[in-house]
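One structure, as structure tokens, below. Some questions next.
Missing here is one protein chain; the remaining ones are kept as they sit in the complex.
== chain A ==
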Amino acid sequence: MTTYKTKQALPAEGHLASTNAAGETRARHTPLVPSVGARRVWLTLLGWGIALIIFFPILWMVLTGFKSEAEAIADPSLIFTPTLESYVAVQARADYFKFALNSVVVAFGSTLLALAIAIPSAYAMAFLPTKRTKGTLLWMLSTKMLPPVGVLVPIYLLFRDFGLLDTRTGLIIVYTLMNLPIVVWMLYTFFKDLPRDILEAGRMDGASTFQEVIYLLLPLTLPGIASTGLLSVILSWNEAFWSLNLTSSSAAPLTAYIASFSSPEGLFWAKLSAASTMAIAPILVFGWLTQKQMVRGLTFGAVK
């Protein structure tokens, strides 16, 4: 009897592992073995627990933003009267929309520029590799290992001489260069998954390299390109080091906006929280809306 049970349980567990995403299928196929059901509940609880721990600081920040300063520094409590007074105070001090616009322009501008440079590069590396391609890719990635502060002075001087300090153009250039290694690397892996035959068929059909990219490569790797773009937008949005050092007022994005609250009003938690909430809100909503696309792109190829 025992052997029988084990034999039953084994394929059921194997099945569980293979259809993690499809909860319903799993439930229908494994009603005989109670331990699997218990395991599922446990795993669900664990998943929710971890998610809550990760999300808690954000939740607390949002809540604090709606408290008065007195409530914010009082003993932590979930019961309070929501108020918008911090938001009003924050907006009175600095024009949120000006910073937000800078963030949007810089994040999307640098992403578009990075894609425009990376798509041809990744195409060349994926479909016309030489013996140095692998080395070049690794070298590009290695530049991400360098602490940015190491090149702060030369870049600052270059920006000063070229009149790029405190300009959106300057930030777009820096962010593009910053994200380029990751963007090229990701696109390279997506492109590599595309069967060569399809591009060769296109060439036989008379497509020039440009037409090959426009009509075949881009439509076929769109999920990958989209998720690469989204990642680049998020990385640019969150970038603080360069924006703090290279901008002061007219081109300053939201990261600089929060920073400007941290020192003079560091003790005013409610106002700081309100400012932070406003700074992350757009990218949070954006991330939520594109979540499906992101996951699809990042697992693209793995589930083909």
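The rule is short, and it goes like this: contacts are C-beta pairs under 8 Å (C-beta built on N, C-alpha and C of every residue); 3 or more make two chains touch, one makes a residue touch a chain; residues count from 1.
By our rule, contacts and distances are computed from a predicted model.
Student: Given the options "Sn-glycerol-3-phosphate ABC transporter ATP-binding protein UgpC", "Peptidase", "Ethanolamine ammonia-lyase small subunit" or "Glutathione transport system permease protein GsiD", which would UniProt use as the protein name of the unshown chain?
Tutor: "Sn-glycerol-3-phosphate ABC transporter ATP-binding protein UgpC"
Student: Using the touch definition from the top, which of A:P57, A:P147 or A:G206 touches the missing chain?
Tutor: A:G206
Student: Of the listed residues A:L220, A:L244, A:A259 or A:M294, which contacts the missing chain in the full complex?
Tutor: A:L220
Student: What does the interface between chain A and the hidden chain look like in terms of residue numbers?
Tutor: Counting only chain A, the missing chain is touched by 195, 197-198, 200-207, 211, 215-216, 219-220.
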